[in-house]
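For this depiction, one protein chain was excluded, whereas all remaining protein chains were kept in their positions.
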Amino acid sequence: MIQTILTGSLALFAVPGPARAVEVTDHGVSLAITGILIVFAGLAAISIFIGLMPKVLKLLEPREEPLPAKPRKRTVTPSDHLDEATLTAIAFVLHAESERASGRNLKVTLGLNPSPWALSSQMRILPGRLK
Amino acid sequence: MIQTILTGSLALFAVPGPARAVEVTDHGVSLAITGILIVFAGLAAISIFIGLMPKVLKLLEPREEPLPAKPRKRTVTPSDHLDEATLTAIAFVLHAESERASGRNLKVTLGLNPSPWALSSQMRILPGRLK
Amino acid sequence: MIQTILTGSLALFAVPGPARAVEVTDHGVSLAITGILIVFAGLAAISIFIGLMPKVLKLLEPREEPLPAKPRKRTVTPSDHLDEATLTAIAFVLHAESERASGRNLKVTLGLNPSPWALSSQMRILPGRLK
Amino acid sequence: MTVPQLLGEYLNRSICQGMTLPHLLMILLGILLITLGGIKGYKPLLLLPIGFGMILGNLPGLQPVGASEFSLLEQGMRSGLFPALIFLGMGAATDFSSLLSNPKLVLLGCAAPIGIAMTLLGMNLAGVPLADAAAMSMAGAANGPTSVYLASKLSPDLIGPIAVAAYLYMALVPVIQPWILRGLTTREERRIQMPAIRESRKSERVCLPLMLFGVCVLVSPGSVWLIGMLCFGNLLREIGVTERLVTVARGTLLDAVTLLLGLMVGASATTTNFVTPATLLLLGIGLIAFVLATASGIGMAKLMNRVCDQKTNPLLGAAGVSAFPDSARIVHEIGQEEDPSNFLLDHATAPNLAGLIGSVLTAGLFWMWLG
Amino acid sequence: MTVPQLLGEYLNRSICQGMTLPHLLMILLGILLITLGGIKGYKPLLLLPIGFGMILGNLPGLQPVGASEFSLLEQGMRSGLFPALIFLGMGAATDFSSLLSNPKLVLLGCAAPIGIAMTLLGMNLAGVPLADAAAMSMAGAANGPTSVYLASKLSPDLIGPIAVAAYLYMALVPVIQPWILRGLTTREERRIQMPAIRESRKSERVCLPLMLFGVCVLVSPGSVWLIGMLCFGNLLREIGVTERLVTVARGTLLDAVTLLLGLMVGASATTTNFVTPATLLLLGIGLIAFVLATASGIGMAKLMNRVCDQKTNPLLGAAGVSAFPDSARIVHEIGQEEDPSNFLLDHATAPNLAGLIGSVLTAGLFWMWLG
Partner (left out) sequence: MTVPQLLGEYLNRSICQGMTLPHLLMILLGILLITLGGIKGYKPLLLLPIGFGMILGNLPGLQPVGASEFSLLEQGMRSGLFPALIFLGMGAATDFSSLLSNPKLVLLGCAAPIGIAMTLLGMNLAGVPLADAAAMSMAGAANGPTSVYLASKLSPDLIGPIAVAAYLYMALVPVIQPWILRGLTTREERRIQMPAIRESRKSERVCLPLMLFGVCVLVSPGSVWLIGMLCFGNLLREIGVTERLVTVARGTLLDAVTLLLGLMVGASATTTNFVTPATLLLLGIGLIAFVLATASGIGMAKLMNRVCDQKTNPLLGAAGVSAFPDSARIVHEIGQEEDPSNFLLDHATAPNLAGLIGSVLTAGLFWMWLG
């Protein structure tokens, strides 16, 4: 009943012709139910596989280090000496900066004192150039 | 007269056929004059609207703060203590840097001393991720 | 002999029809030889021209400065005073950072002390805007 | 041509001449989106380009503008490249490790297909042809790029209104969801703290996107393009040797495509396809479906609490509606209202990702059946 | 094929074989542009890509190269996308607040349509068809991206020479304008200091691009694409919640498009469309028009000084010729020659922007009438 009214009210929208005939909503219900069921099953499968994955991986690589302190959160422990923390900070930034800036090699003459330039170059990883 | 000579000299350029017939320059004069007049009027309208805008905006938002010290020019007043300015500078850069670098959270263990890491995290604004 | 066997084994690959008929390998040999010879000659020419270039350039611009300390490798000689190097480092980064960050002018009130902000603005080169 | 003739033509072809009510409505809607994004702060990175694109695309008498100007952007949108680059950037920017820590939260992603199915049924019931209704249904999960992708397959003429609806809900998550969250959960439930996310090993984090991709391809072959890009972005991120590619995928490329796709989506919503009963219906039905999906997500979380020993904060269920990554943030904020020490953001990412994946899986199925 | 046959074909198809005087001229012009940009420092970001593109596009016997290689870039240029992205970047990079501080400086932007009109008349008088003459006329305002856009509409075959002429004048502003500025103003006039730019409120800065866009759309519907992008870029900048989009619009996107559009513009100037009397005439007439436009801008500023109480430094009038943002810088430098404490750069941005807008408005009108 409601459907008939709504359908009527949408006369403007329904493009005439066979190509876009308004389909019976039974199809819609089947589609919705089948879709939900399959996706539920899929998500359940993902959930189960994620649960199994660590065990499988442990079997495959039993010799991995025991608790590899999550490498994505870099912990910086500043020493009680303030200048040390400051220098580390500068060096980190300097390193990132000089990598980006103009891509040219910084040739740095280093003294013995722990200047930030020195720390920066210690942090340096050679960037893999690409072709 | 001059026109005729020039036109002749441009025989190479004038593509033959009706589509690209050389038009009488009267059209050009009309076009130039009308164009200039309309654009003059447009610029004058812009000038007038810009003059009115602050007044209209003042009417619309009367409760705005009186003189909102132009926020686009960040004023940094270094204290007379040099280290303070240095730390601010480092912190500013460190903040920007750590936001960009690899997007991973820096978990920083902070001492009580005002290290640049501390100032950086105070400055932090959570970036709105986009989808 | 080997060729015949291989050709046979590639029957799957050889697309039938005149457009892609398998050509006699004599062509391949001519192509390879001519190609190598021309490229050898080209590389030899490049080698010779590179050798000549400095001499030609010296003739063209005789008034150039005698030995213009290769400008692409910036040498930073940190003074024996640690703070100086630190400040230079900060200033360099600060400069690069403030150029990039939001593109808005940093209005910095400077004291007399050599704060990194001061050094940064000394380094400043006005960026050529583009249209 | 004389000056009066030129002036006459000028007045005849002015914007005012062709302005009709639908044009005006579209332009006002564009201004509304800009205001929502720019002043109210709802997803400005999306709503500002969409709003401005809507204005640009709906100025009357400018039919020449847009035909050629937008052509390359339109190729990017309709071919599926722009949505894919957005998924690539999301994958490269998002830490998937909360999935590893608590895999059962993945089940909460079922809220997304529920919202989608309800939108489909509602629109179809209202007489919208099934293919169009399926394309519109993605709005019920507030999933913008997937809407664009599915609409380009099933209902290319309606890509504009469908995408606008989806992005609009995504932007309005902070308006719609809090009431539902507060209304359907008790104070005690909102205070439930989740166990800390366990540290994951690199091998797990690298295998996770590959495994996700494999399962999704088997479950819904039509989802391979978008899920593939999401997983590839995350693989690049976790494998740790392609910093340059990760940086460009989650940075410049994501930002540039967000800007250009937004403009194009806005310009695709025109008077002829937007100011129609169907679009108005979609805005209403999609909203209802989104609300019900949120509710069913919360319900599912409560159900899980009945079954499992370890308690799950039911707020997390609301993140299963997709609307990535906004609903996760809302869950976090509502949690903190009750207990500022309750840090739900990382936990809510798991159902949020699951909802995102669930909605793409559903899109893939609809494409397969109706494409 | 034998070795001698291959060598014969090789020699027959060498570059030298097809080299004619026009090819050589184009290549030499390319080298000249590279020298001007790279050694003399005139707009290197534009002249280097244009010059190299000109060489690449004019090597004889290479017709295969370019047909396919440049195809995507050509779509970007001709569809109007690349010019739009440049306007977007300019909007995102430029502070419009000097307009707010002194609105009457906007009137100085009338210099730009004067230069354009004079070029149009000159070229048309010389027998160039009106549509082509209109496309060429943008060179008289030294407005590169608008030239590209208008030429793609009115005179697609001449897009190369027209854009090269426009960019060339833009680059040569520091050579052309100083003499006019010094010659037409007195020492005292050049020393006039402008009142400090008033602090503007955020609401003003946000409304400004929207208002500009609205007026321009009404005045010249054909300008909506370029002006729209300019204003959208500035809106993103001022609204302050879309840092990421602003960064990409004024950074990577602007730089990449500048590079690629430059190459394409250069490659579009070929022997057949460039080495013609019309192009030579354009280079001459455009230069004269640009000089006269500069002069009329200065004259207008002097006229304003007669009418208004508050004095305006007449140098500012020269910035009204468009040639954004170079003429503003030249005005500033000439001002500082006389009085190093006179900081005119921010003030000159107002007429410079007005000139830019004025030239786009004119382009929109020409497109409407002749397109």
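Labels for the chains are A, B, C, D and E, by order of writing; each one numbers its residues from 1.
As a working rule, a residue touches a chain if its C-beta (ideal position, glycine included) is under 8 Å from a C-beta of that chain, and two chains touch if they have at least 3 such contacts.
Keep in mind the model is a prediction, meaning the values are calculated, not measured.
Student: Just list which of the chains on display the missing one touches.
Tutor: Contacts of the unshown chain, counting the full complex: A, C, D, E.
Student: Write down which of D:M90, D:A249 or D:L315 is the residue touching the left-out chain.
Tutor: The missing chain is touched by D:A249.
Student: For review purposes, identify every residue of subunit E that touches the missing chain, sorted by number.
Tutor: Counting only subunit E, the missing chain is touched by 1, 6, 9-10, 13-16, 34, 37-39, 41, 44-45, 48-49, 52, 55-56, 59, 61-62, 64-65, 68-73, 252, 255-256, 258-259.
Student: Tell me, which residues in subunit A touch the chain that this view leaves out?
Tutor: Missing-chain contacts on subunit A: residues 26-27, 30-31, 33-34, 38, 100, 102-104, 128-131.
Student: Provide the residue numbers of subunit C that touch the chain removed from this figure.
Tutor: Contacting residues on subunit C, toward the hidden partner: 2-3, 6-7, 9-10, 12-15, 20-23, 25, 27-29, 31-36, 38-51, 53-54, 57, 61, 64, 67-72, 127-128, 130.
By our rule, only the chains that are shown with their structure count from here on.
Student: Would you mind checking the shortest number of contact hops between subunit C and subunit E?
Tutor: 1
Student: Most remote chain relative to subunit C, going by C-alpha centroids?
Tutor: D
Student: Matching residue numbers in more than half of the contact pairs is the bar here; say which of B-D, B-E or A-D clears it relative to C-E.
Tutor: Overlap exceeds half of the contact pairs only for B-D.
Student: Count the residue numbers both subunit D and subunit E use at their shared interface, divide by all numbers used there, and answer same if that is over half, different if under half.
Tutor: different
Student: Using mean C-alpha positions as chain centres, tell me how far subunit A is from subunit C in Å, no decimals.
Tutor: Spacing between the chain centres: roughly 32 Å.
Student: Between subunit B and subunit D, what is the gap in Å from one C-alpha centre to the other?
Tutor: Taking the mean C-alpha position of each chain, the two centres sit 29 Å apart.
Student: Hey, what residues on subunit E touch two or more of the other chains?
Tutor: 241, 244, 247, 365, 369
Student: Counting only residues that touch at least 2 other chains, which ones in subunit A make the list?
Tutor: 72, 86, 90, 93, 97
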